[in-house]
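One protein chain is absent from this view; the other protein chains keep their places.
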Amino acid sequence: MSADSRRDWGAAADAQRYGKPERGWRLRLYTIIFEADTRAGKTFDLVLLACILLSVVVVILDSVQSIARNHAALFDLLEWTFTILFSIEYAARLSCVRRPLRYASSFFGVVDLLAVLPAYLTLLLPGAQYLLDVRILRLLRVFRILKLAAYVGEYRALGSALSASRRKIFIFLSVVLMIALLMGTLLYVIEGPERGYTSIPVSVYWAIVTMTTVGYGDITPQTDFGRLIASVMMLLGWGILAVPTGIVSAEMTARRFAQREPTTRSCHECLSEGHEAQAQFCKDCGAKLPPHQRDPP
Amino acid sequence: MSADSRRDWGAAADAQRYGKPERGWRLRLYTIIFEADTRAGKTFDLVLLACILLSVVVVILDSVQSIARNHAALFDLLEWTFTILFSIEYAARLSCVRRPLRYASSFFGVVDLLAVLPAYLTLLLPGAQYLLDVRILRLLRVFRILKLAAYVGEYRALGSALSASRRKIFIFLSVVLMIALLMGTLLYVIEGPERGYTSIPVSVYWAIVTMTTVGYGDITPQTDFGRLIASVMMLLGWGILAVPTGIVSAEMTARRFAQREPTTRSCHECLSEGHEAQAQFCKDCGAKLPPHQRDPP
Amino acid sequence: MSADSRRDWGAAADAQRYGKPERGWRLRLYTIIFEADTRAGKTFDLVLLACILLSVVVVILDSVQSIARNHAALFDLLEWTFTILFSIEYAARLSCVRRPLRYASSFFGVVDLLAVLPAYLTLLLPGAQYLLDVRILRLLRVFRILKLAAYVGEYRALGSALSASRRKIFIFLSVVLMIALLMGTLLYVIEGPERGYTSIPVSVYWAIVTMTTVGYGDITPQTDFGRLIASVMMLLGWGILAVPTGIVSAEMTARRFAQREPTTRSCHECLSEGHEAQAQFCKDCGAKLPPHQRDPP
Partner (left out) sequence: MSADSRRDWGAAADAQRYGKPERGWRLRLYTIIFEADTRAGKTFDLVLLACILLSVVVVILDSVQSIARNHAALFDLLEWTFTILFSIEYAARLSCVRRPLRYASSFFGVVDLLAVLPAYLTLLLPGAQYLLDVRILRLLRVFRILKLAAYVGEYRALGSALSASRRKIFIFLSVVLMIALLMGTLLYVIEGPERGYTSIPVSVYWAIVTMTTVGYGDITPQTDFGRLIASVMMLLGWGILAVPTGIVSAEMTARRFAQREPTTRSCHECLSEGHEAQAQFCKDCGAKLPPHQRDPP
């Protein structure tokens, strides 16, 4: 997938989903905001990216007491500047597409709304201030806008490799949770609340902390039998990590060898599936196979 | 393996092992409880699944002091309701198969018994109350009952992939335990009981905590030499994880290619090589392939 | 490699290295001790295995204060019984081979000596008592003696797979140590002795604890900059684990596909190397290749 085709693919998807306008100021606004082919479009995107990064940094710094005390006024000003800018951008997006509700309910539309709303909420509630860094989600469109459109293609490849293995991953996770529940309850019975295992949920939390080898040490087994069970769990969790890694490795290695990988080609005579991309004849009945059309990735 | 064939395989195995009755009320009961082809069978399984999940949630919540205090009566009632329901189910299972003892001694039969027994035991002993969540094991049959029968197939594939490597895994584990024993004893000698290494079993526990990179911090080396040995152990344990991961990855990658792995079979007509083990016809010229002799593994 | 051929290979190696006697009582003793073909040989090995395991368990239990207090006399008796038995076995081994010094200086010979010596040393020094569990090393011969000879073959396969990658592993380790040294010193300068980083060796210890993700928590960064550097190190160490795992996975996957793997076969005409095991003709000059002899693994 060339960089151009990847970028066009993202822009084409947007145009279809939200409704690209056909003419006038709306079309001009659309090409600036949603597309990056024109000079104005590229500039818009770079400025937006800078605003996003800067606004997130402001939120982060604002949470540090020592910094916030000295720059409270500056941060407040910056925060409202960004909010107003993002509000204008949001309004602009809604106004220039033909199906504004479609955009407002899409993932990015919701992110845009969440990016602005908290600022208005702080006029009413203090704590919502820190939801402002959800603007980081807006960074996702950076990949599509700049020549990082290439990255989006690869990120999707990663996501689709994981997605193909999601059944195995789900099974694996459920087994891990069952073990955590059983072992956690066992330790709860063995060690008891006096040693930190105050309830089953807490014990399951401990079991996950141990099996994932994080091992905070806030709760640790004290009795000999508890330590024995814990040792078994650690070896299990440590070795069990080999499983999803093996799944993902096998999936990725297979994709690299996709040339020889069976495809969905089927024989017209005997209806068997899974013939190689280069095979000419059906390996099960000998009939000639129809030519192979490559599926879109 | 199609979803249907997997589900039939599980049901067929049960029918053979426990003895499916041939007629009458017992047959009707069997089809509801052990099979999921009829509407009643599917409904039974969904209700059972809901009861299992709910009963486990009740046990979990009941262990949290703050919640248990306010809902003690409700939880007691729910607990006995579930116990009675599960007892009825257990009795129903035993009564409708032709070989009840076979079922009672099978894995699932034991789980069913353990699921009910503790409730009766609590009439006599307080602590057994928390063995009730072993009902989670009953969840395993969920995979077979719903269309998660497909999952069971994949779970077994995972299990069989691990099983095929079990010799290597056993060797690996024994090496890890030997290192833990030796290094643990070494630290026991170096650091001594004043610094937390109170006995060899405790030191081996510390060694496992360290090698699996869990690192609670409840026991840590204080002397320079102890920290040096510990550093070596950490690098060892950290890198040693590569081994089972490599084993599992190689096994899974091989299995992906096993069905499709090219063999040394060659076509007599066109002399092409690398035909699959199950192929009947040459994929390059369509001629019939000679039968395949499998090499000993 | 069949189980028989693996066991014979181990026994044959011993016979050659230590000098198997030709006749008389020495030959009879040799076949009992070093070989496992006769009934007496197998019995000897099982008894020896039991003694080894039991003697190690005694040492482990003896280190636990609560147990040692009650059974001091029993443990002492058992310990000296085992020492005397192992001394007799060691003397028997030395006396029945033709090159006793060869055996005494081999790995297993040294292990046998270390297994007995500490007991005699305790007559003079108290602390040496816990070196007695080095007898665990004697367990290694269990694999060869019982039908675990098969395991030895696979253990060697693992060892040889790692050995083939040892250069890459060495490079990798040296890079990790250099990063640990540099980052540790950096934190030493940033945090300083007041916050636990009392010297560079201690800081390097902390760096290894962090990069291997063990994370005891006995020493943690307190300053913002220190925490920043530490975060970078954690992400590095966490991701860097992918490297040796990838090395080992690739090595193991390659070995599974060894059928197609290039061998050391060379063409007599053009002297090129690396032809496949099944290749008939040289792929570089077309000349016919000499038949392939499989190398011993």
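The chains carry the letters A, B and C, assigned in the order they are written, with residues numbered from 1 in each.
As a convention for this text, a contact is a pair of C-beta atoms (placed from the backbone, for glycine too) under 8 Å apart; a residue touches a chain by one contact, two chains touch by 3 or more.
If you're wondering where the values come from, they're calculated on a predicted model, not measured in any experiment.
Enquirer: Give the labels of the shown chains that the missing chain contacts, considering the complete complex.
Expert: A, B, C
Enquirer: Taking the full complex into account, find the residue in B:G109, B:G217 or B:P244 that is in contact with the omitted chain.
Expert: Missing-chain contact among the listed residues: B:G217.
Enquirer: Quick one: say which of A:T83, A:T185 or A:T213 touches the chain that got left out.
Expert: A:T213
Enquirer: Which parts of chain A are in contact with the chain that was left out?
Expert: Its contact residues with the unshown chain are 56, 59-60, 63-65, 127, 130-131, 133-134, 136-137, 139, 150-151, 154-155, 158, 161-162, 169, 173, 176, 201-202, 204-205, 208-209, 212-218, 241, 244-245, 247-249, 251-253, 255-257, 259-260, 278.
Enquirer: What residues on chain B make contact with the chain left out of this view?
Expert: Considering the whole complex, chain B reaches the absent chain at 213-217, 245, 249, 253, 262, 266, 270-274, 284-285.
Enquirer: I need the residue numbers on chain C that touch the omitted chain, in ascending order.
Expert: Contact residues on chain C toward the absent chain are 167-168, 170-172, 174-175, 178, 181-182, 185, 188-189, 198-201, 204, 210, 213-217, 220, 224, 227-228, 230-231, 234-235, 237-239, 241-243, 245-247, 249-250, 253-254, 257, 260-262, 274-276, 279-288.
In this text, only the chains that are shown with their structure count from here on.
Enquirer: Which chain wins if you rank chains by how close their C-alpha centre is to the centre of all protein C-alpha atoms?
Expert: Chain nearest the centroid of all protein C-alpha atoms: B.
Enquirer: Return the distance between the CA-based centres of chain B and chain C, expressed in whole Å.
Expert: Whole-Å distance between the two chain centres: 30.
Enquirer: From the C-alpha centre of chain A to that of chain B, how far is it in Å?
Expert: Roughly 29 Å, centre to centre.
Enquirer: Hunt down the residues of chain C that sit against at least two other chains at once, touch-wise.
Expert: 213-217, 245, 249, 253
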